[in-house]
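The structure is given below, and queries will be raised subsequently.
Omission of a single protein chain aside, the complex is shown with its protein chains in their original locations.
Moving on, here comes subunit A:
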Amino acid sequence: MADTLSTPRILAPHLDAFQNRTIRLIGRVTQLRGETASIDAQGTVTAILNRDAHLSVGHAVEIVGKVQGDLSVRVLQSTDFGAERDFDFAAAEALVDATHRYKEIFYSD
């Protein structure tokens, strides 16, 4: 049973395995194009923004969103994690790795 309450942490390479699911993704904002933005999370992810998304280029961002059929992410909630230089992406990526390796304390399914 897919737990609707949990939002697995993923990176760009995992998008394919999480189609139509709500996920959590941390990356750098590289480009803003009105309705969409490009996020770098070990690969480029296209985010379809909602109205209250306030993204800034060069900042780290955490997105909770739904993975679409074309592997873009429809944003449900976005949180600015501050300037890129202040955020440890290596730690966040290590965390994604740990969450999938030791799933039992993070996600059901």
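Just so we're on the same page, a contact is a pair of C-beta atoms (placed from the backbone, for glycine too) under 8 Å apart; a residue touches a chain by one contact, two chains touch by 3 or more; residues count from 1.
The criterion applied here is as follows: contacts and distances are computed from a predicted model.
Considering only "DNA-directed RNA polymerases I and III subunit RPAC2", "Replication factor A protein 2", "U3 small nucleolar RNA-associated protein 14" or "COMM domain-containing protein", the record for the omitted chain gives "Replication factor A protein 2", by its UniProt protein name. By the touch definition given at the top, subunit A reaches the unshown chain through residues 3, 5-9, 24, 60, 62, 77, 79, 81-82, 86-88, 91-92, 94-95, 98-99, 102, 104-108.
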